[in-house]
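Moving on, here comes subunit A:
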Amino acid sequence: MAGRILPSLAAIALMALGLIHPAAADRFIVVQSTTSTQNSGLYDHILPLFRERTGIEVRVVAVGTGQALRNAANGDGDVLLVHARSDEERFVSDGHGISRADVMYNDFVIVGPAKDPAGVAGMEDAVAALARIAEAEAPFVSRGDDSGTHKVELELWEEAGIDIAAASGSWYRETGSGMGAALNTAGGMGAYAMADRATWTSFANRNGQRILVEGDPRLFNQYGIVLVNPDKHPNVKAGLGRLFVDWVLSEEGQAAIAAYRVDGQQVFFPNAGG
Partner candidate 1 sequence: MESFWRILGEAVGLILAWDSDLIEIVGLSLRVTLSAVAISCLIGLPLGAMVGAFRFPGRTAVIVMLNSLMGLPPVVVGLIAYLMLSAAGPLGPLELLYTPAAMIIAQTILVTPIVAALSRQVVEDCYREYAEQFDSLGVGPFDRVAALLWDARYSLLTVALAGFGRAVAEVGAVIIVGGNINHVTRVMTTTIALETSKGNLELALALGVVLLAIAVAVNGAVMTLRASAVRMAYA
Partner candidate 2 sequence: MPEAAFHMAAPALPMAADGPALLSARGLCFDAGGKRLIDGVDIDIRPGRRTVVMGANGAGKSLLLRLLHGLIRPTAGEVLWQGRPLDREGRLAQAMVFQRPVLLRRSVLANLRFALSVRGLPGPERRAREAEAMERSRLGDLAGRPARVLSGGEQQRLAVVRALACAPGLLFLDEPTASLDPGSTHAIEQLVGDAHESGVAIVLVTHDTGQARRLGDDLVFLHGGRVVETGRAADVLGAPRSEAARAWLEGRLDLGSPSASRA
């Protein structure tokens, strides 16, 4: 009970101090998002364009896909933008969201140390490459955080017939952290890792790591957008959220995504309505 009273008192005190302005909560929405879109700088590019057009401020909470889904299911967000299609569809079918739509895609890559102890450089078959890494028992860093990237990685291991649980703690290392933290770790221990291309391209601390495997259709990475259901969560700003969703899927929004470059490279490919 004290846990409830305490913040109430705090909130009252804060209001008294003028630190909270309940009335100021109007023209903005909260987007629960995956980290890759934020870390790559995409939002810094497209959100000012949206704001200029509509005057609506978009506040991005960038967390793992699992946490983003959970937060949105609690109603703590107006729009969800992640990359885990089956989870997004379940989110809608459970009544938390209204209609899911494809926004854009990019792909995953397998990165590793330049000396490539497992000899996977240049391979296109991601499953075969992982099997070779497992055979060489070369260190591999996994997100291990139930994120969209992690889920794809697990599917690939399964397809390769590797029992990851048995190797966990030896050459297979689950960091339980975000994409960037996992890449920092992989760089530090000269390990392989799977990353989304957007995060990798904009990642600054590469530590001698490079892309070794790319181009496998199984490495396709689709981003989807969902409007949180206002019937379930009355506080959701459905009108403003709808404006954002529509804009992202519009010709203008899609063009803005396509125009974003990291080091001269396009890292997200719009495919709304496709």
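These made the cut because all candidates are chains of the complex that A comes from, given by their letters.
Note that in this section contacts are C-beta pairs under 8 Å (C-beta built on N, C-alpha and C of every residue); 3 or more make two chains touch, one makes a residue touch a chain; residues count from 1.
What you see is a predicted model, and the numbers here were worked out from it, not measured in a lab.
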Single touching candidate for subunit A, where 1 or 2 all sit in one complex: 1
Footprint of candidate 1 on subunit A - complex, ascending: 3-4, 6-11, 13-14, 17, 19-20, 22, 25, 30, 35, 39, 43-44, 59-63, 71, 74-76, 178-181, 183-184, 202-206, 233, 235-236
